[in-house]
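As structure tokens, the structure follows; a few thoughts come after it.
Heads up, one of the protein chains got dropped from this complex, but the rest are sitting where they should.
Right after this comes chain A.
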Amino acid sequence: MAGQTLYDKLWSQHLVKQREDGSALIYIDRQLLHEVTSPQAFEGLRLAGRKPWRLDANLATPDHNVPTTLKERAAGNAGILDPVSLIQVQTLDDNCEAFGIEEFRINDARQGIVHVVGPEQGATLPGMTVVCGDSHTATHGAFAALAHGIGTSEVEHVLATQCLVAQKMKNLRVRVEGRLGTGVTAKDIVLAVIGRIGTAGGTGYAIEFAGSAIRDLSMEGRMTICNMAIEAGARVGLVGVDDTTIDYLRERPYAPTGEQWDAAVAAWRELVSDEDAVFDKEVVFDAAEIAPQVSWGTSPEMVAPIEGEVPDPATIDDDTVKRGVTRALEYMGLSPRQKITDIRLDKVFIGSCTNSRIEDLREAAKVAKGKKVADSIALAMVVPGSGLVKRQAEAEGLDKIFLEAGFEWREPGCSMCLAMNADKLGAGEHCASTSNRNFEGRQGYGGRTHLVSPAMAAAAAIAGHFVDVRDTTLSPREA
């Protein structure tokens, strides 16, 4: 018999019941909750007179709606000026209180974007099933956890039953082999992958990211990659356990200690795909060929290498694709064949669950150090992923580097990733953003998002337009 993939192992370790109709009940070890997708779920529980199945499996924090300016944050919930947002955050607090769920509230140092907070606390562990009412839950797969984004009805279902009704996915392996070039990062890998396989390329699959270039990445880099599995259509992204995983988790608050730690580590070592495991599909990339990527359109698959240009719809045969590209160029205010380096920017956003961890901030700071944000940039902001990331960055003096260069240094939250709070783009503004989605209106009505790595975003802030971060003057890494 052929060996098992990592996904197969995680699936079978959590299978409660396989139904004849092909659906299954899988047991959920961890549910992360935030203010946007949970109120209707708690309401549903209340209406049906149900209680959460297991309190200690849940952890909550507000992130989407919270303001990121110091003055507002100092006032706690009262600093949320939008009354509708305030109700949502307050409702999360009330629900957690009423049901007895642990929550990191707005001014807790541990508050932050759920997908940054979970791993940072060790609340995400290898071998877990993790769910959250948010599609970027795929992030947690970097720890060899089976992590799904779910809808609100499913949030309620997991609260009430500790299970999820699921269907087994197929296995796709994306192998990235070799060494990344200087200045090329995890974000560029994942954008290049989406650019090649498309936003529906992973639909129905769990994607395992493997190969030497993935093994060489830090946990932060692996999280960036798994985070965007959903942008390739896959609900689940995974990376097998190795020393990097285990070293990251040691002494995290929610991680096991003592004998339990040793037992856990022994179990975690098994969480890799077997040598002879068979994948339904495999795609291979050569890391050395990946250049820094920039998205030019309104779908994450619309990307080009920094030295490239915007496509020309006239050269596209497929009618649906051609129409999509034409519409995207119009929305983005770009002309066919325009060089990527000729795209001028109005704003720069460094943050989001894709790229707001300490390593991301270090990469951006290296580029920004001793430089100045271009005069033509109306706003360049850095939003750490959590209170603890912020504290760490400040201990390393990164905040000073950003402030001296002319960036704003903000409080943690989702911020301009989806612009549910006050941080947004104006109509027609171009933004270099380290987030994950460039859909129409995502960062503000009529706003134009370009997805890039933190180093590329910082370099663009300084130049006022996109530039190749591999240029020696801006090189973020010593080769």
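Here, a contact is a pair of C-beta atoms (placed from the backbone, for glycine too) under 8 Å apart; a residue touches a chain by one contact, two chains touch by 3 or more; residues count from 1.
Methods note: contacts and distances are computed from a predicted model.
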**Asked** What is the missing chain called in its UniProt entry, if the choices are "3-isopropylmalate dehydratase small subunit", "Cell shape-determining protein MreC", "Sarcosine oxidase subunit alpha family protein" or "Aspartate carbamoyltransferase"?
**Response** "3-isopropylmalate dehydratase small subunit"
**Asked** From the list A:4, A:65 or A:415, which touches the chain that is not on show?
**Response** A:65
**Message:** One chain isn't shown here. Among A:74, A:267, A:284 or A:395, which residue touches it?
**Reply:** A:267
**Request:** Sort through A:25, A:246 or A:283 and give me the one touching the missing partner chain.
**Result:** A:25
**Fill in**
The one of A:324, A:351 or A:413 in touch with the missing chain is A:324
**Message:** Considering the complete complex, identify which of A:418, A:451 or A:469 is in touch with the unshown chain.
**Reply:** A:418
**Request:** Kindly note down the residues of chain A that lie in touch with the hidden chain.
**Result:** 14, 16-17, 19-23, 25, 27, 29, 36-37, 39-40, 43, 48, 50, 53-56, 64-65, 82, 84-85, 87-88, 91, 125, 127-128, 133-135, 137, 149-154, 156-157, 160-163, 165, 167, 199-200, 203-204, 230, 233-235, 254-256, 260-261, 263-264, 267, 299, 320-321, 323-324, 327, 418-420, 437, 439-442, 445-446
